[in-house]
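What you see is the complex with one protein chain gone and the rest in place.
So, chain A:
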Amino acid sequence: RTKTQNFCRNEYNLTGLCNRSSCPLANSQYATIREEKGRCYLYMKTIERAAFPRRLWERVLLNKNYEKALEEIDENLIYWPRFIRHKCKQRFTKITQYLIRIRKLTLKRQRKLVPLRRKIERRENRREEKALIAAQLDNAIEKELLERLKQDTYGDIYNFPIHAFDKALQQQDVESESESDAEKEDDDEDTDTREFVEADDSDLSDFEDMDKLETSSEEEQEEEEEVEKKASHSTSKGKTPLKGPARRKRRYIEIEYEEETEPTTRTKAA
């Protein structure tokens, strides 16, 4: 109900508004267009059949062709009041237009809305959280990476001096490192500051290693720096400590490795 108009609930109404002129109950001579299953029909009511409610509304099937249907309306409603004729044609136009639109839409893909169930949503969310906690992702990833390191999938990139190795071997490594120094990123500040920190973090063997290197060098500043650089480079070859996002330095080590093993391990027993 709008401010000025009522809507009529009668299904045979022509305009949809409740007026004296467009009420099917109030007028004894009336016509409407209604559509059923995509076909349009013209319904007519005349005063002669007012006594027979069953035969009251006469139905005429209209042509599928728009213009021909309009002509049919005209010839059926000849001698009828202008208002009804006009409104019938208008209604017919509107109906055909919306039928066309329906047909067009069904051809396109339509988004299917699947209703969510609130209880299930909540249950899934809760289970997800618990699974996340149970998963302990960081630990799992770290374990997996260490496993791969042990199984030598990385080849020779990282060499962690195990106690069994000779110190001489390490020294040799250091010397070969210095040759490839040019390739690595040089960062004086970092290596200097890192030097102290690394002494705390690294393994015992490295500690001894660095000590040895330090003591073996002369006390000239340059050489010390060089050795420090070498030491830090050699030890930091695989072990640049993670000091938070600000201090991350990526060392792109160019080393060729022959074998590439499949990195995916698929089964891990729960």
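Everything that follows uses one rule, which is that a contact is a pair of C-beta atoms (placed from the backbone, for glycine too) under 8 Å apart; a residue touches a chain by one contact, two chains touch by 3 or more; residues count from 1.
By our rule, contacts and distances are computed from a predicted model.
Participant: Not counting the visible chains, the remaining one has a UniProt entry; which protein name from "Large ribosomal subunit protein mL44", "Neuronal-specific septin-3", "Exportin-2" or "Ribosome production factor 1" does it give?
Facilitator: Looking only at the record, the undisplayed chain corresponds to "Ribosome production factor 1".
Participant: Of the residues listed, A:Leu17, A:Leu56, A:Leu99 or A:Leu149, which one is in contact with the missing chain?
Facilitator: For the chain that is not drawn, the touching residue is A:Leu149.
Participant: Could I get the residues of chain A that touch the absent chain, sorted low to high?
Facilitator: Residues 109, 111, 120, 124-125, 127-128, 130-132, 134-135, 137-138, 140-142, 144-146, 148-149, 154-155, 157-158, 160, 162, 201-203, 238-242, 244-245, 248, 250, 252-255, 257, 260, 262-270 of chain A touch the chain that is not shown.
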